[in-house]
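Note sheet for the following structure.
The complex is shown incomplete by one protein chain, all other protein chains being positioned as in the whole.
Letters A, B, C and D mark the chains in the order given here, with residues in each chain numbered from 1 onward.
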Amino acid sequence: MLDYVWLIPVFPMIGVIINGLLGRNLSKRTVGVVACGVIGLSFLTALLIFIDLVQLPPENRSFEKIIYTWILAGDFKTNIGFLVDPLSIIMMLVVSGVSFLIHIYSVGYMHDDEGFRRYFTYLNLFVFSMLVLVCANNFLLMFVGWEGVGLCSYLLIGFWYQRKEPADAGKKAFVVNRIGDYGFLLAMMLIFVTFGTLNFHGVFEAAHHFQTGNLAILAITLLLFVGATGKSAQIPLYTWLPDAMEGPTPVSALIHAATMVTAGVYMVVRCNVLYVLAPVSLTVVAIVGITTAIFTASMALAANDIKRVLAYSTISQLGYMFLACGVGAFTAGIFHLMTHAFFKALLFLGAGSVMHALAGELDMRKMGALKSHVPKTYWTFLIATLAIAGIFPFAGFFSKDEILWNAFQTSTLLWVLGAGAALMTSFYMFRAVFMTFHGESRVDPEVAKHIHESPPVMTNPLIVLAILSTIGGFVGIPIIKGWNVFHDFLSPITGGHAVESAKITFTHLAYASGQAASAGEAAHHHVGLEILMMIVSLIIAFGGLGLAYYMYIKDPSAPKRLAERFRGLYNLLSNKWFVDEIYDFLFVNPIKRGSGFLWRFFDAKVVDGMVNGSGGLVRWGSSVLKRIQTGYVQNYALSILIGVGAILFYLVLR
Amino acid sequence: MDLAIPKIDIGSLGPELILSIAAIFILMFTVFLPKDKKDPSAYMGLLGIIFAFVSTIFLWGNSRYAFNDMILVDNFGLFFNIIFLISAGMSILMSINYMKEEEMDHGEFYALILFATVGMMFMAVGTNLITVFLGLETMSISIYILAGFLRERNRSNESALKYLLLGAFSSAFLLYGIALIYGATGTTDLKGISEFLSKTTYLQDPMLLAGMGLLVVGFGFKIATVPFHMWTPDVYEGAPTSVTAFMSVGVKAAAFAAFVRIFSHSLWDLQPDWNQILWILSVITMTVGNIAAIAQTNIKRMLAYSSIAHAGYIMMGMVAANELGTSSILFYLLAYAFMNLGAFAVVIVFEKKEEENLLIDDYSGMGFKYPALALLMSVFLFSLAGIPPTAGFVGKFYIFSAAVKAGYIWLAIIGVMNSLVSVYYYLRVTVMMYMNEPKVELKGLSWSPSMVIALIIAVIGTLLIGIFPSPYLDLARQSVSLFM
Amino acid sequence: MTAFFFFSIATVTVISALLVILLRNPIHCALSLVLTFFSLAGLYVLLNAQFIAAIQVIVYAGAIMVLFLFVIMLLNLDKVEKVRERHPLQKAFGILVASLLLVALGSVAATGFLYGSKGVHTAAEVGAIGNTKAIAGLLFTDWVLPFEITSILLLAAIVGAIVLSKREL
Amino acid sequence: MIPISYYLILSAILFTIGVIGVLIRRNAIIIFMSIELMLNAVNLSFVAISKHLDSLDGQIFVFFVMTVAAAEVAVGLAIIINLFRNKETVNVDEINIMKW
Partner (left out) sequence: MNHSDFPILSLITFLPAVGAILIMLSKREGVTQIRLIALVASFMNFLFSLPLFFSFKSDFTGMQFVEQVPWIREYGMSYFVGIDGISLLLILLTTFFAPICVVACWKDITKRVKEFMICLLLLETGMIGVFVSLDLFLFYVFWEVMLIPMYLLIGVWGNPARRIYAAIKFFLFTMFGSLLMLVAILFLYFYNHSITGEYTFNLLKLYELVNIPTSYQIWLFLAFFLAFAIKVPMFPFHTWLPDAHTEAPTVGSVLLAAVLLKMGTYGFLRFNMPLFPVAAHDFVPLISILAIIGIIYGALVSMVQKDLKRLVAFSSVSHLGFVMLGLFALNVQGVQGGLIQMINHGLSTGALFLIVGMVYERRHTRMIADFGGLSKVMPVFATIFMIVTLSSIGLPGLNGFVGEFLILLGTFKSNVTYAVFAATGVIFAAVYMLWMFQRVMFGEVTKEENKNLKDLSMREIGVLVPILIFIFWIGLYPKTFLSKTETSIQHFLSEFNKKYEACIQNEKNDFLAVNTGEELTVKK
């Protein structure tokens, strides 16, 4: 079965070809069936492969399938080949699974859109690229998927291209991603120059011969991380994600919550061998991660557009994941990635269903008291909220807690910040819940007339996801030995080695936080401490809940007062810290103006000026010489005479 | 005392005699021809040229002095004879219909062309300054008359007068130069001169150098080098177009023949001195010629300037002063004959009475009204511009290679830059023909069988030499190998 | 003795030549040119080139100048040239350059070496046969070809002159 | 015995006078005369040189020059007459239709 791994990406491609080429002649129904079917098939394949894989003994749970040699130039050689190992298989399952659900949901959601077929073509194309990304057995092929998903997000964000914002957002997304890819590209070259290959195995094998702190590897990892920040919307390249919400909601769910944006995390984990060798870059990763988490969470506090709230929360959750990687808890990162995929997808779909009910309304200030009208949506949404807020026993609790615990082990400061982010998270999420479903209705009347629950085709995926986000966490129960199946499954990839090295690097942070880091091995035995931590984080979560409850149910005027009191802060938040404006001011406009100058002045005047100038010079000379030809025979005689004189003087009197 | 009559070697004078006889016949018979039925005289002329050609072929290969070293009938001279005959024949072909239209078709015209040709031939074969001088004068006087042949035309008169005055002026200098050289060396015989120079110990004799300089002036005038060029545009513009064609090729070639023979042969020992001068002359000539040509509006004037520029290129061959250089001069002149005559032929076809259709603007839109004519014109112009696969390209190629071979890299670079400039004004004509809409309604063309023949010869020559140059190169090389 | 002749004739020549280019009336110019020719003939005699001197008088002073005068009369140009300076600069500059030319040619004439190998026709020998006969001898033997060329030259010239000036062809 | 250079200098002077004549006179005919003057100057040096070198070539040359001069004059005057017929002038300043 393992040999058929190539089927996993191929199925969606088939979908693309069918829908793309002869989609025009197919009924919407068929298109939908095809689109969902192919994804379903690849999910099944992934499942089967997973089963095969777990049968193997853990140490050789890694399998490569080479299709053909892609590029061969001198000593440079890359294959089209796929790699099956615990990490990739989990990604495959998550990706294909979640996207399967979202496909189904989309059938309902996009039903009345005339771009229906185009939509599904793009969507399949996306799944294809995403699967290529996660299955690839070398960096270059991964890059193919990497760019592919970027393209699809461009296409899907700009799906409603008639309106300006989506088109702009799409472009922004692609370009910002490109900036990240720039890093990735350079990283790849450096990798090739350093290791002589781009194949994962080859590279990671060779990496063992390098010792920690090697500069080349440092550079590689940093560059790769640049790529990751682009794709996974981390500071400084996160700005495209909020705008990406212009796309259809399922797209936001699939691409900008569940799958694509997590590619960065996946890539970092994939390269954990390298990162471990470069503690500094780990530090960077962690810092960027946590900063992003806090920073964007803060933006979510003041956002009123439900999807933007979710977007910011996505970014901050991604921040968490990077934090995990940064502190060397790669497993935790992936774990959170998975659970996040579930509940965040669910949240988006829920939001989508709400919009569906409210004829596309996004502003939470125009919602409220929907609880009764859209029960299924409400309950699933609530579950998801609980999950993301990290309340026991929902999936989010386990994953987030594992991250915080690892962070705590590394440095308290990181933990404090993480906890703060968690607080905000639960606050704004419940704020969203309360503003949307509780309180008195602020929906404008004519919309209010026909509020209706979404059709089953949309709600069923919600339910499935709800279940997943409820129980999904139990694959990784901490503390009790051997119950953390997830961790054990991944350990061949991430290896136990990670955490220690992380420790060392963070000691200096530890000083900052004013208490020495506890040694890693020991950490596992501080069961008591770990449980304590859990409780603390639970309290935090509930704190957020309570605060939200107080401000939006008990005393609805509180937010306004707050806004009055901290006007400056509020503006800052509601304007997303003016980051977009700053970027425009710093980069975009100068480049535009500069190019204009280059063209209008330098190209037209200077370079071309020289060309035409020389031409003009000749023409001028010509007109002068023309004048000399006076037509008076005696002038001519004179010129002859001058010539004679010149020659004679040259010859005789020199 | 007794008159030792020297051996009279009539054979060696074959071409010259045939032409003179033909001319005299024309003069005699044209009288009896009815008015504006003078074609037979033209045909007689052509016949004469053909015979002269044949006799030239016969003379080929065995070079000999004749008439007490007055002339040397060698391949060099004969090669030039061929060029003269081609240009004369072509001019006659072009003239037949043209002169009719101008209502000036007289037998004398053709006779004079033949006389001029005879003069040229004596310049080419003459090995005594006197022979050369007389040949030059014969040629010039005939050309003065031909230039002024359209008596009612102010332009024609004017060009004749200007050419005459300046021509006489410059030949006075030439004569002075001859006198000085005669004084310095004691002889006017080229062989004698070179022998003297090879013997003498003192080459810095100012009289000698001055004489040499004045010879440069005299020939420089005829081949139209700057600053002795100023007559060219006016004379070319005013003269009957067919005569202009004849001048631009024949006169130039003849002058070069004598120039090369005298300088690369008898004055060889002064080479370091004249080389400098010719280097400078060649550079300013081509530069001025090309640049001035750009601003021209009258196509004949433009071609005049272009012919000045070409004189500059050809002089590069003399500057190079090696066998390749000399042979490239010969080759270039041959190529130049075809392309330039062709260009003028087109001008004639397109020209109307009273100097109509002579402005470059008049050519606009011609390309698609008269595709054949335009195509021919483009071929000739591209050839003049030196773009393959035409004779002009190969010619330039050899001239430049001669310069490079002799180490005059900079001269070569200046040369190519000049031909870049020249491309601009040649292109302008094609632009007019193909890229502009006709400004005025174009009248019909004045085709005539003879003209068609002329054009065909020209275009075949241009392309043939361009694509398969080697036989002609061989000819050129044989022609120079003897006296170098 | 010869010196006296030479210098006197030379002065006459120069003066008359100057008159040619300075006098306003074409007729006068022509006449002074005639005078120049005569004096040149005189110089030729001094250089014992009697034959040349003779034809100088016959051809130049006789034929050519008559032709000039004839034309001047014909076109009745015997009026003072209109003094309308188109370009005085040309005039001044011309004279300047011409005088430079004089410097050059003069220096050449003064410093020129005539190393040329001496010929056979020493004055004595020529005197023996007589200048004219000697020249004739050469002309019809060694120089016969140029002589013939001149015939063509003249023919062409005659034809040309007729073609150009004959009223009705 | 007059040194040859005297003759040569004299001829140079005459030649220059002729040149100046060409340059400053407006009347075509007079210009033409000046040219004749130049030719004669050259003739003078020819004769002088031939005397000096004891060779008659110079004198023969002069003979030919005279012929040429005659021919030139004939043609030239014909042209001038012709011109006069058309333009009623022999002033070279008015003979400049063709320029530039």
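Odds and ends about this structure:
Just so we're on the same page, a residue touches a chain if its C-beta (ideal position, glycine included) is under 8 Å from a C-beta of that chain, and two chains touch if they have at least 3 such contacts.
These figures come from a predicted structure and were not determined experimentally.
Within the full complex, the chain left out of the display is in contact with A, B. Check A:Gly158, A:Gly352 or A:Gly368 against the missing chain and you find that the one touching it is A:Gly158. In the complete complex, the residue from A:Gly81, A:Gly148, A:Gly368 or A:Gly418 that touches the missing chain is A:Gly148. Only one residue in the set B:Leu33, B:Ile284, B:Val423 or B:Ile453 touches the chain that does not appear here, and it is B:Val423. In the full complex, chain A contacts the hidden chain through residues 68-76, 140, 143-144, 146-148, 151, 154, 158, 161-164, 167-168, 170-171, 174-175, 178-179, 181-182, 185-186, 189-190, 192-193, 591-592, 594-596, 598-599, 603, 607-608, 611, 615.
The chain not shown here touches chain B at positions 279, 368, 371, 382, 387-389, 393, 397, 400-401, 404-413, 416-417, 419-420, 423-424, 427, 431, 434-435, 469-470, 473-474, 477.
Heads up, the rule we're going with is that only the chains that are shown with their structure count from here on.
Separation between the centroids of chain B and chain C, computed from CA atoms only, is 30 Å.
The centroid of the Cα atoms in chain B and the matching centroid in chain D are 26 Å apart. Among all residues of chain C, those that touch two or more other chains are 86, 90, 94, 98, 101, 104-105, 107-109, 112, 114, 116-119, 143, 146, 150, 153, 156-157, 160, 162, 164.
Looking at chain D, residues 8, 15, 18-19, 22-24, 31-32, 45, 49, 52-53, 55, 57, 60, 64, 68, 71-72, 75, 78-80, 82, 92-93, 95-99 sit in touch with two or more other chains. Looking at the complex, you find that chain B touches chain A at residues 161-162, 165-166, 169-170, 173, 206, 209-210, 212-214, 216-217, 220-221, 226-228, 230-231, 233-234, 273, 276-277, 288, 291-296, 421, 424. Note for the complex: chain D touches chain B at residues 8, 15, 18, 22, 28, 31-32, 35, 38-39, 41-42, 45-46, 49, 52-53, 55, 57-58, 60-61, 64-65, 68, 71-72, 75-76, 78-80, 82-83, 85-87, 92, 95-99.
Residues of chain B touching chain C in their complex: 1, 3-6, 8, 20, 24, 27, 66-68, 70-71, 106, 108, 111-112, 115-116, 118-119, 122, 128, 130-131, 134-135, 137-138, 141-142, 144-145, 148-149, 151, 160, 176, 180, 182-187, 196, 200, 202, 205-207, 210.
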